[in-house]
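The complex appears here minus one protein chain, its other protein chains still in place.
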Amino acid sequence: MNLEEIKSTLEAAIPGCSPQIVTNGSPSGQHSLLLDREHAFVAAMFLRDDPTLCLDYCSNVTGLDWLDTETSEKVKVTQLVDGVEKEVDEVRKTRTPGYLEAVYHLYSMQKKHGPLVVRLRTENRTDSVHLPSFTPIWRSAEFQEREVFDLFGIIFDGHPDLRRILMWDEFEDHPMRKDYVEPDDYEYEPTPHDAVLKKALEHRNRISTPDGQGA
Amino acid sequence: MSTSMEASTPAAHQGFADATMIDHESDLLQISLGPHHPSTHGVFRMDVVLDGERVVKLKPVFGYLHRNHEKIAESTTYLASIPYTDRLDYMCSLSNNWAYALSVEKLAGLQVPERAEYIRVIAAELTRLQNHASTIGFLMQEMGASGTPLMYAFREREKILDLFEALTGSRMMCNYMRFGGCRVDLPAGWLDQARKTVDEYPRFLDEFESLLASNEILLARTQGVGVLPPKLAIQGGVTGPILRASGVNYDIRKVDRYGIYERFDFKVPLGEHGDVYDRYMIRMLEMRESLKILDQALHQITPGPIIDPKAKIRGFRPKPGEAYGRIESPKGELGFYLISDGTPNPYRYRVRPPSLINLTVLEDMCLGSSLADTVVIFGTIDIVLGEVDR
Partner (left out) sequence: MDQQLKIELSQQGIFATTMEELYNWGRKNSVWPLTFGLACCAIEMIATTMARYDLARFGAEVFRPSPRQADLMIVAGTVTKKMAPQVVRLYNQMPEPKYVIAMGACAISGGPFKQGYSVLKGIDRYIPVDVHIPGCPPRPEALIDAFITLQKKIDAQALTGEARPRHLRDDTPSEFPVPTYGAHDLQPAKNPTLWHITTNATSPKPLPTGTDESGRD
């Protein structure tokens, strides 16, 4: 069953469900199915239980962070310049708000096919973003969703035990987000290069040490 | 030195603050096993609640070896991540290399020359041999056979590591495979040496098996212990020898037929009971099947190029897109999920760690068994912390 057929099956089986196909430009050809948040849980249940699909094995769960993007395009606009109508280039900026994504790779152990890539998107990338948890459907998502919660900060509703998994409980940040700022411990870099050199220089500029020991 | 810093600390680490506490109301004993414990394969920790000697609750605690592998990979080039993959599952660096190279090849659409495919199969199967041998050695250690079986296993492992060192320059961290092939060709005489090692290996297996297979203590400690039903195994996303010990026929070498595995004649051993004994036995049998593959590969391999001439190792910028590639590593399904945004660094780099996901069902397997058995059950899952926590 190809992605188009899965999409129409889902639409037919679950009223109101509107999955979208997200195309993938790489030669791998692994296109994915974007599920809407309201129907995601029911749709996932259907994907597992449908006898022809039978995606009984959820292999990989991961988070993605897409920052706010700003695209600018040049548009020709006619304007009155000194009383004369002229075509003027204007730069129009479109701001796309960022979002977080959870990606699931589903396989079928029984039918030995796959992967079906399922994506869920959050509304924005604030600190309280919610997605439905798939752990009640596939238990293999349990630790991986905890990991996504820990490192990306997506809250999975319905997860039985949503705690930090890799970092300690007192930790407050979500380090895999693209705008995470790591602690500044670049006081001693004997052989800095590339990114480390940049950070070491930043550190030295920030902390002025009279004896020059701060570098 | 004043210890005021420690004294003023609140119960910063719950597990340690009340590591051993007896709840007099319920007679349950809560203990924290690890992260420093001789049988947790490194820095794994489990919080166990015991009723007498029986486990009533078991929660694994991770993160003591979280080395921000994924974050580092996203701030470096595709090529520079290969040495980091070595350090994921540090017993099987060549398998990890392959999984990563395979995913990048999927992402960029690269072809691998035949000789390189053969070298990859040989390297991966040798890795499987040494991994399974040491796993069984460690398992016996945890059953109380302190030292001897592990010594035997490591004796054989050293012979395979010699081959790795001759091929790649390093015993453990091989950093050998590249996108579209391998880094260097086989050195002169390597194939003969490998054939010799492979031919001698069954003797070790026979010896090992004759010492262990019918050992009374081993049977008593393993049969019927830690049973994993196939349904639960699939539901928990378990892969690798543990899944097959439960009788589910799912080997990615057969399912995906990646590389050139369809050319080789080998069987997938399956267990019946899904207990500790089956998981031990599956690994013994898989080693014999690996030897079959190795024997065929070492005789079929022909000279040729070892890397796709189109593959650009430096300045490598795949087209925007994403790919998920996976292989059957000795631990289970090892996958890499990569997203390219057209820059030299991956936008997202994700490792699907078999060791972590296989631990999902640890609690289910251990409930009701004794604490000593828990250690044995845990040993058969065969985890490597570098991969669990990344």
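We call the chains A and B, going by the order they appear; numbering starts again at 1 in every chain.
Keep in mind that, in the parts below, a contact is a pair of C-beta atoms (placed from the backbone, for glycine too) under 8 Å apart; a residue touches a chain by one contact, two chains touch by 3 or more.
Being a predicted model, the structure only gives us computed values, none of them experimental.
Interface note for the absent chain: among A:Leu34, A:Ile155 or A:Leu201, the touching residue is A:Leu201. Annotation: of A:Leu3, A:Val22 or A:Met167, A:Met167 touches the absent chain (contact as defined above).
Only one of B:Leu33, B:Met91, B:Leu218 or B:Val238 touches the chain withheld from this view, namely B:Met91.
The set of chain A residues touching the chain not shown comprises 166-173, 175, 180, 182-183, 185, 187-189, 192-197, 199-201, 204, 212-213, 215. Within chain B, the residues in touch with the undisplayed chain are 1-6, 9, 12-13, 16, 35-38, 42-43, 63-69, 71-72, 75, 77, 83-84, 87, 90-91, 150-151, 154-155, 157-158, 171-173, 314-316, 344, 385-386, 389.
FYI, only the chains that are shown with their structure count from here on.
Centroid to centroid, with C-alpha atoms defining each point, chain A and chain B lie 27 Å apart. Residues of chain A touching chain B in their complex: 24-28, 30, 56-60, 62, 64, 103, 105, 109, 112, 115, 117, 138-144, 151, 164-170, 175-176, 195. On chain B, the positions that touch chain A within their shared complex are 12-14, 62-63, 66, 68, 70-71, 75, 106-109, 234-238, 248, 250, 255, 318-326, 333, 335, 337, 339-340, 348, 350, 352, 356-357, 359-361, 389.
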